[in-house]
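Only one protein chain is missing; all other protein chains are in place.
Chain nomenclature is as follows: A, B and C, assigned in order of appearance, with residue numbering initiated at 1 for each chain independently.
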Amino acid sequence: MKPCRHSWGVKPVLNRFRLEFPSLPGNVGLARVAVAAFAAQLDPTVEELDDLKGAVSEAVTNAIIHGYGNSPEGMITIEAVLFGDAIEICVEDGGKGIEDVNRAMEAEFSSDPERLGLGFNFMRSFMDSVQVDSAPGRGTRVVMRKQFGPRH
Amino acid sequence: MKPCRHSWGVKPVLNRFRLEFPSLPGNVGLARVAVAAFAAQLDPTVEELDDLKGAVSEAVTNAIIHGYGNSPEGMITIEAVLFGDAIEICVEDGGKGIEDVNRAMEAEFSSDPERLGLGFNFMRSFMDSVQVDSAPGRGTRVVMRKQFGPRH
Amino acid sequence: MLVLDAAGDVLIAQLNGEIDLKVADELRRGLERALDSYSIRHLVFDFEKVSFIDSTGLGVILGRYKRVAAAGGRLGLLGLCPKVRRVLEFSGVLRIAEEFASRNEALQALMGGEASA
Partner (left out) sequence: MLVLDAAGDVLIAQLNGEIDLKVADELRRGLERALDSYSIRHLVFDFEKVSFIDSTGLGVILGRYKRVAAAGGRLGLLGLCPKVRRVLEFSGVLRIAEEFASRNEALQALMGGEASA
């Protein structure tokens, strides 16, 4: 897949990071912590940080269980960019991809009967926008954005 | 520079990550947090985690101030690998490099009169081993290893 | 990550820490084992020590609730901080569950007014 491209109008990029790790369940927490420590630079509220952690947790979990079918052999990449008072987070896997993205994003749709099918709903409620770019055999990229509220 | 190569006898790699970020002072804390969250999987003691954070802080600070001369335009890469009950951390910059590595690693040697010249000493006291690979114009790579004590 | 307490036909599960993919399998197995071993009708989850939960963690909880609900069991919740409450609300769990202020209150309601064991 081509690398994540970040642009958000004319806002300058303040900071960014790229984190790669194998598709192990223990790394979901690593991803949450890294994004939270990074976003803390914008002095977000506790709720805003919880939203970011929640969204990252859903996207990385999906990459592990759906993208790579729980195999630890896959690699997951997170890129995060701070633009002014907003953050863009991109979670990418090279896994099996999604046939029908619109259907996958419907509430309570899951390809796994043991799961709730709420992952994308959580991402959408935690973030301002969620874009999914995926195709079978080409992996999945989830790009999420959130603008932080006016500073206290 | 060629990528960090990790090998530690025959111990299998349990987990690893790679983190890239620009040479901004605020990212020293990001690096500490990422390494600590990652190493927490081995259930280290509080002192062991403090040692890792201290060593990473020194290496990343050096990359920013010495490697890139405080310019925010450089990129720093951290790779960490868990082998059994040990961690290897590699901090790499593409900055100006070190002319005489042995001299740079001497206690209280610093090219900056405002600094203490204790960074490499801290790394060596916090970790079991510190290897520096550098040449003028080719950047610097610091590879540090630490074995965790027997589990409680 | 999980401390279980059975009082009569009520199972109280105290969750601890970050309830995500890392602990999901172990949590599922622990709960299933308890449901297999004791004759449990109602399930109560205590979230007081939960610092994070996502849809994977909720899935484990709701999966076990489905099992007891099939036999008329109810789902009780304890110790919801604002962060956890938001996630439970958003996922619809708050609508199907009953929230209690304490273990005793939960036991009294679910054991049908009998004193707690």
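By definition in this document, a residue touches a chain if its C-beta (ideal position, glycine included) is under 8 Å from a C-beta of that chain, and two chains touch if they have at least 3 such contacts.
Please read all numbers here as calculations on a predicted model, not as lab measurements.
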item	value
Chains shown that the absent chain touches, full complex	B
Residues of chain B in contact with the chain not shown	25-26, 28-29, 32, 46-47, 50, 53-54, 57-58, 61, 64-65, 114-116, 118-119, 121-122, 125
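Keep in mind that, in the parts below, only the chains that are shown with their structure count from here on.
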item	value
Computed distance of Cα centres, chain C from chain A, in Å	28
Geometric centre distance via CA averages, chain C-chain B, whole Å	43
Chain C, residues touching no fewer than two other chains	none
Multi-chain contact residues (two or more partners), chain B	none
